[in-house]
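A quick write-up on the structure given underneath.
Only one protein chain is missing from this complex, and each of the others stays in its spot.
Let's turn to subunit A:
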Amino acid sequence: MSATVAPGPRDTRYPPGARAGSPVSRPAGARRRPGRLVPTAVLLLGAVYCLLPVAWVLVAATKSGRELFSTFTFLPGSGFADNLTDLSAYRDGVYWRWMANSAFYSGLGALLSTAVSALSGYTLAVHRFRGREAVFNVLLAGVLMPPVILAVPQYLLMAEAGLADSYLSVLLPSILSPYGVYLARIYAAAAVPADLVEASRMDGAGEWRIFRAIALPMMLPGLVTVFLFQFVAVWNNFLLPYIMLGDDEKFPVTLGLYTLLQQGSNTPALYTLVITGALLAIVPLIALFLLIQRFWSLDLLSGAVKS
């Protein structure tokens, strides 16, 4: 595969998808029971540790303000419906507005990001042109750039352009993801055969048509991964909205909950709202995560690791 660029020779040896199903040999009578218990026990311990805060927030969201500080941590309370009503009623339902904002920033941001990553990654993998490596290296250097050196001047520039404290100020900087471009390039190199592109050219297909009709469908599984990565990254981003936004009508849910927690140090009654809000904020992400983890292209991830 002459189009493989970034990954080393190791990568071409295992094209995506070929890894999981390596040939299997099973010598007779090789079963050893005790040897299998220890790994499972260790993994279960890890699972319990990782589920502990999630279990706690499930229980704590059912407690009334009084019960939160007086009853045992994992003893369910009686106030879930009240908490939900209070949270929805808080400042005319600003919480749901935060959730909608988060969905907007993450959904649209990840979609645009995936589109840009796909186009750039495909071009860098399939096309031969002068300055290709330079472009790739410059884009990649963006991965190493700490967000802080970007965020402060980004804010000042946004303010200069009159965009500070606007939806665009959070959306626009989230679109270009160097990591997304990198993944898309690896995936395009592996999934789009150079011969096919060449043949389509011979048949007179335009470059845009080749990308849209031929390359894009082949890259789709990898692009799902890029989309999910970016969706989670934007949903979880705190620094950027924290710096850009002042008006809490535009806050994503992470920032909204943070300000609520901050006020909670003066008014502990808000704590139950924070906890209920935290539970509701992770439900969509966890649901999404469970739903799509089957399609999550982890072989692509390992491809990224190899190079």
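Keep in mind that, in the parts below, a residue touches a chain if its C-beta (ideal position, glycine included) is under 8 Å from a C-beta of that chain, and two chains touch if they have at least 3 such contacts; residues count from 1.
As a convention for this text, contacts and distances are computed from a predicted model.
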**Prompt:** If you look up the hidden chain in UniProt, what protein name do you find among "NADH-quinone oxidoreductase subunit K", "Sugar ABC transporter permease", "ParA family protein" or "Xanthine dehydrogenase family protein molybdopterin-binding subunit"?
**Reply:** "Sugar ABC transporter permease"
**Asked** Which residue, A:145, A:199 or A:269, contacts the hidden chain when the whole complex is considered?
**Response** A:145
**Complete:** Given A:100, A:156, A:199 or A:220, the residue that touches the chain left out of view is A:156
**Interface residues of subunit A (partner: the chain not displayed)** = 14, 19-20, 22-27, 30, 32, 35-36, 38-40, 42-44, 46-47, 49-54, 56-57, 60, 68-70, 72-74, 116-117, 119-120, 122-124, 127, 129, 132, 135, 138-139, 142, 144-150, 152-157, 172-173, 175-176, 181, 201-202, 204, 206-209, 211, 232, 235-236, 238-239, 242-243, 254-255, 257-258, 261-262, 264-265, 271, 274-275, 278, 281-282, 285-286, 288-290, 293, 298-299, 301-302, 305-306
